[in-house]
Every structure is written in structure tokens, then in C-alpha cells.
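In this view, the complex is presented without one of its protein chains, the others remaining in place.
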Amino acid sequence: MGPDPFAMRAFRILTGVLLIVWLVLPLVPLAIWSFARGWRFPDLLPQEWSLKAWSYALSDTSGVVDSLGLTIGISLGVTVLSILVGVPAGRALGLYQFRGKQAVELMILAPTIVPGIAVALGIHSVFIALGLTNTIPGVMLVHLVPTLPYMVLVMAGIFANFDPSYEAQARSLGAGPVQTFWYITLPAILPGIIVGGMFAFLVSWSQYILTLLIGGGRVVTLPLLLFNFAASGRNDITGAIGMIYILPGLLILLVTARHLSGQNGAAGGFGRL
Amino acid sequence: MSDRMRIMLLLAPAMLIIVVLFFGGLAAGLMRSFNYMPVIGLTRPNLEAYAAVFTSREFYLSFLLTFHIAFTSTVISSVLAIGAALLLRRSFIGKSVINFLFQLNLTVPHIVGAIGILYLFSQSGSFARLGYHWGLIAKPGDFPALVFDPYAIGIILQYVWKEIPFIGVIVLANMQAIGQDYESVARSLGASRWQAFRHVLLPLIFPGVLSASVMVFAFTFGAYEIPALLGQNYPAALPVLAYRKYTDVDLAARPEAMAMAIVIAVLSAVMIYLYLRMSRRKIRG
Partner (left out) sequence: MTLTRRALLSTAMTLALFSATQVQADSADGDALNKMTWDQVVELAKGGTVNWFMWGGADNINQYVSDYVGGILKDEYGITLNRVGLTDTVEAVNIVLGEKESGVMDKGSVDMIWINGENYRTMKQGGLAYCGYTGLLPNNALINWDNPAIANDFGVPVDGCEVPWSKAQFAFAHDSAKTPNPPKSIPELIGWIKANPGQFTYPAPPDFNGAVFVRHVFYHVAGGSQNLLGEFDQARYDEVATKTWALLNELEPFLWREGQTYPNSIAQMNELFANAEVALNFNYEPSQFGLAVQAGTYPETTRSYGLADGTIGNTNYTIIPFNSPNKAAALVLQNVLLSGEAQYEKARPEVWGTSAAIEISRTSPEIQAQFASIVTPVSVVSAEELGKNALPELQAGWISAIEQGWIANVAQK
């Protein structure tokens, strides 16, 4: 394709700038609020600044720090579980053709089509009977419902591009199954694991209604805390918690960013629906 | 070990979780929606809850509102996402910044975005205050109602904000996998930029756009926390209505809530099935 004419370039730059502003914009008032002592209409910036919101958020009473640890723990746990369950399932769907495959695919992807609330109310009564409500394992289990489809989808995409003959070669040369997996399969599917794991973490990280219903208000993850403060109008504390809440996601992004650029088949796995 | 055996073993854990939790949850909800709760002695299933749901004007209004939110958000996000992906696949100044921000947006949970939109677009929010300073409005009531409004503008803004990067990342990945060769060929044969896009690239990325937009539609239709924060009181979005009924002090509302949940599930499945069929026909046709 030839070089951009000037108008086209200007358009691209303008759109780019707008896009940048648009993507960052909603986070700005949250950040400002966290440092404000009251911020009323029509002030563009707070008349008085204060660190009270942050000191409350980081204190023991507010439970924010505990909640942060809890949410990280749950999301990590869910990610690990999703990987352990999703990788084999992705292998099955990516490498093999078999009767009933479409039905299986549909079943595994069903949670992305059926809204969480529809299932959550029913799961709640099942979990009460199983004694899993108000427990951390219960919350982790229920998080698997929305995260598993993404993990399987990504892994199926990766495995579809994976050539199992390399594994066969390694086995024929005398490598054990563990060695084969570690040296042959794993490096090839690692980008998928990272992208799928990231999606799984983020889906679990931002879960609200599932945690609220199954956790029964006893498992207080950060989104619950944030929602409570936002709904009760404490904007300054909401701002502080909001900033804390987006931090881990940001860190994970910095670590895994290059895998999202599209050079591998991972993100493209989404085209398989 | 035979292939079939191997496949079953590989799929077993995932299928177990999906069948027990997801389908089991749906089944449990279905039973309770029929007023069938043996634990407290209700052993005669009936359709009272569904009758209550389907004769409720509030339910239909909620459904229409929720459909509007999901449809509008999905359409706008998909179109703009394709545009953004087109923008991003060429190199230019600031491309890596935008790429990074795109992905940053992916990690920001919906609740945070919703709160941000609230602080920006409410009648006493940042934009209203700017309007005041530029002499455009005299009091908050003069600023247009963008949150807690009947058209759910604030909710749609939030979904669009979050889903453009989501769909964009997928589309971008697809575009880069496809490469630019096909379009180059078309251009060299005399096609205009638009024609190359419309008739060569678009059909190739369409499956990816389709799957992504299906997920977006399902999510925006069934999400609770965003309409709970930004939506108006009546009619409320369907998930908010269902949750309200579920937590009502009056226990008789519970089967109604379950019935609503089942209806939401069925409606989502039907709508998406129709959507996929119509689009698949378009791909082939």
C-alpha cells in the first residue's frame, strides 16, 4: 500500500489522540477524588486536598488491604485451576475431531452466552445444600464458570496450530511423557497459557454478582468493597479503592503485554466460535 | 489408550465443572422457578412464578431496555473496534501508546469504568462543570441527563468504553494473522481502499468480529453491577430486577426471581442463536 496522503495522516493522528484521551478519561476523576476533601459542583478541581481517603483505605478498619490480598489469592487460585482444567480440554478440542465435538464446544462455551445472574441464583441454592456458600473455595469454584470457557477457547486455538508429531518424535527418541510435555509441548503452548491465564485472572478479578451471591457478603473481594462505597456516596474513598483495585491488573499487563500483540494464535482463538 | 478414551479423559475435568455447576445451577434454578422446593414442603410444581413474570408490565419494559442496551452497545463497539484495529495495524507515532492503553483498558474492571463514567457524565459531573465554566449551563439541571436516564446512555457509554478494546484486540490479532497480502492484491487489481476493505478484509475478519460481539452482547445483556450503578430506577435492567426480586424480604418473590433468571437465560440463548444463524448466512451468502 502506498504512503498516506496528508489528510489521512492527520485523521489518523487526531483519532489516535482522541482514542488515548477516551481510554484514560474515566480513571481521571477517580484519581482526583481520592485526594479531595469534598469536591462540589461547579469546582473543576477540589478546593481542598486531603490524604484522609488514602489513610482510611490503607488502615486496618476499612479492610481494604485484607480484601486486596483475598481477591489476589482467589483470582490466582482460579487462574491456576482454569489452567489445569482448561489446557487438557483445549487439547482435546484443538487436536481432535470426534463425534459430538460441536455439542461439547457449545456446552463449554455456554457460560459466555448465558448471563451469570441466570445461573448464579440456581447455583446459590445448590451451594447452600453443599455447604459451599460464604466460603472462599465456594467463590473460587463459581468463578470457574465464567473463566473456563475463555481458557478453553484460547487453548483450543493454540492447539489447533500445534503439530503433535513433534511429541511423537520426542517419544520415539526415548523421552518420557513428562519430559516431552516440559520440553516440547509446554514451550509451544505457553503463549496460550499466558493469554488464557490473563483472561481468567481478569474475569475472576472483576467478578461482582457471583461473589456477592455465593460469598454471601462474607467473602469480601475488592469489587464488593468498591461497589459498597460507590453506592453509599463516599466518592473520596471510592477513588482510593478504585486506584488500588486497578493496580494488580496493570502489573499483570506489564508482564504479559507482548503476548497480546497478535503475533501468536492465542488471541485469534476467539475466532473459532 | 485409544483416541476416544484419551479425548474423554482430557475433557473430563472441564465437563464435570460445566455440567455440575453451570447446568446444575440452571436446573436448580428451573426447579425453584416451578415453586418446587421439597426442603420447605413445596412439592407441587406450578407455573405461578412464570405467570407473574409474564403478566408484569415491569418485566417487558425491563426486557426492552436491556435489549436496547445490549444491542446498541454491541453494534457501536463492534464498528468502532474495527475502525480502531484498522488504525492500529499501521505504524505511526503513538501507536505503542495506544496499544498499551488498549490493553490497559482490558485490565480495568467494569465497576471502575462505571464509577468513572458516573463522575464524568452526571449532571454535576466533570463535563457539567466544564459546561458551567464555559457558560453553557447555569445549574446542574440544565446539563442533559446521561446517567440514570431512560435511554441508558451512561450505561452504553461504559460498555462501549470497555468493549472497543476487547473486540479491537481480537480483530487486530485476526488482521495481523491474515496479513495485508489479500488487500494488496485487490488494490493492485484496481480496487479502492474502501472496496478492498469491504469485500476482501471484512469477510475475512467477520468470524472473529462475530464471536467477539456475541460475547459482548451476552455480557451486556446479563451484567448486573453496571446498571445497578448507572441505571435508572424504573424500568431497571433485567438482571437488576431479578436480583431485587431474589433479595426481597417477601419470600414469595424468590420463585419469581428464578423464573426471571431462566427467562433471561433462554432469551439470551435464543437471541444469540438467531444472531449467529443470520450472520452465518451472511458469511456464506
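Each chain gets a letter, A and B, in the order it is written, and its residues are counted from 1.
Going forward, a residue touches a chain if its C-beta (ideal position, glycine included) is under 8 Å from a C-beta of that chain, and two chains touch if they have at least 3 such contacts.
Source: prediction; values computed, not measured.
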Checklist outcome for this item: Visible partners of the omitted chain are A, B
Item to check | Contacting the left-out chain in the complete assembly, out of B:148, B:206 or B:275 | outcome: B:148
Checklist outcome for this item: Checked against the full complex, the residue among A:65, A:106 or A:129 that touches the missing chain is A:129
Next on the checklist: Even though one chain is hidden, which residues of chain B still touch it in the full complex?
Outcome noted: 37, 39-40, 57-58, 122-124, 139-141, 145, 148-150, 228, 231-234, 247-251
Checklist entry - Residue-wise, where is chain A in contact with the chain that is not depicted? => result 36-38, 40-41, 48, 50, 52, 56, 60-62, 125, 128-129, 131, 133-134, 216-218, 220, 227-229, 231-237
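The rule we apply is simple: only the chains that are shown with their structure count from here on.
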Checklist entry - Rounded to the nearest whole Å, what is the centre-to-centre distance of chain A and chain B, using the mean of the C-alpha atoms as each centre? => result 16
Checklist entry - For chain A, which residues count as touching chain B in their complex? => result 1, 4, 9, 12-13, 15-17, 19-20, 22-30, 33, 40-44, 84-86, 88-89, 91-93, 96, 98, 104, 107-108, 110-123, 125-126, 141-142, 144-145, 148, 152, 202, 205-206, 208-209, 223, 226-227, 230-231, 235, 238, 242, 245-246, 249-250, 252-253, 257, 260-263, 265-268, 270-273
Checklist entry - Mind pulling up the chain B residues that touch chain A in the complex? => result 3-4, 6-7, 9-11, 13-15, 17-19, 21-30, 32, 83-84, 87, 90, 92-95, 97-113, 115-120, 124-126, 128-130, 132-133, 140, 158, 161, 165, 169-170, 172-177, 180, 183-184, 187, 207-208, 210-212, 214-215, 218-219, 221-225, 228-229, 239, 242-243, 246, 257-258, 261-262, 264-265, 268-269, 272
